[in-house]
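A single protein chain has been removed from this complex, and every other one stays in its place.
Up next, chain A:
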Amino acid sequence: MHIGQQIAQYLLSGLSTGAIYALIGVGFAIIHNATGIINFAQGEFVMLGGMFTVFFLTVLNLPLLVSVILAIAAATIVGVAFERLAIRPMKNASPISLVIITIGGSILIRGIAMLVWGKDTHAIETFSGNEPIQLGEATILPQHLWIFAVTTVVIICSKLYFNYTISGKAMRACAYNSRAAGLVGIDVRRMVLFSFAISSAMGSMAGIIIAPLTMTSYDVGVMLGLKGFCAAIIGGMSSGLGTVFGGVILGILESLGAGIFSSGYKDAIAFIILLIILFIRPQGLFAKGDTERV
């Protein structure tokens, strides 16, 4: 196996992990743009997606499609409840206290998941088999195609939603200036609730499609959430292509770092490059100056 073949595989592996990071990162971006806070509980919705699916599949013996839909619904309900119970009652709280509240919320959700479902790791069957697909010199699994497809569809849908629907435009208005949005009759609090619903649904979807590959347990959300956060930062907190590129860059750096340099330092390599990017372009690689995109 010569170096060219290896690099092809590194790039493809990086692309598939990067797509996951992107999907999680978009969830961060949506809430950030509607509320100005970073929701550190986003990783827990990824975990909830996977764990609810395992629960519906194995405990209630429901078919896969039903389990997936129910899992997304359940995670969304948790997201909405989280907003109502933990974020909304904090009137006039500064964004930094809200961020700390989301960290507390993530610990609580993780703790409850551990008590309810235990500490074991669970596997889900892949959606369409385990036969590797040969792409040139490299291989991927059918599940990776699912990940690419879902990420693409979600990004396109969110683009359409934010650009062409009333509520999407209203949410963008809140992002630019929530006070002004309130004055023209937009219910800002409802928009915040929406943003939590959308991003928890997205996070859980990410958790579900990756669970067959990476397996799931009560604590998978921590690391995945962090990586998704990095993707969103590199992408300048955009809910569109910026974060997708951010995720893919992160995934490919990790994979090349592990393959070519040292697997022991692969996270370090990825995070050092993240730091360099932030030094040079604190607003993210793709954000233009001061303008905010939703």
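Everything below uses one rule, namely that a residue touches a chain if its C-beta (ideal position, glycine included) is under 8 Å from a C-beta of that chain, and two chains touch if they have at least 3 such contacts; residues count from 1.
As a working rule, contacts and distances are computed from a predicted model.
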Query: Name the absent chain by its UniProt protein name; which of "Acyl carrier protein", "Cytochrome c-type biogenesis protein CcmE", "glycine dehydrogenase (aminomethyl-transferring)" or "Branched-chain amino acid ABC transporter substrate-binding protein" is it?
result: "Branched-chain amino acid ABC transporter substrate-binding protein"
Statement: Out of A:T139, A:S167 or A:Q283, the sole contact with the unshown chain comes from A:T139
- line: Filtering A:V66, A:A180, A:M223 or A:I272 for touch with the omitted chain leaves A:M223
Task: For the chain that's not shown, point to the residue among A:H32, A:R110, A:R172 or A:K266 touching it.
output: A:K266
- prompt: Of A:I3, A:I166 or A:L275, which one is in contact with the hidden chain?
  reply: A:I3
Message: Touching the absent chain: which residues on chain A qualify?
response: 1-3, 5-6, 9-10, 13-14, 16-17, 119-123, 125, 130, 132, 139-141, 210, 213-215, 217, 219-220, 222-224, 254-260, 263-264, 266-267
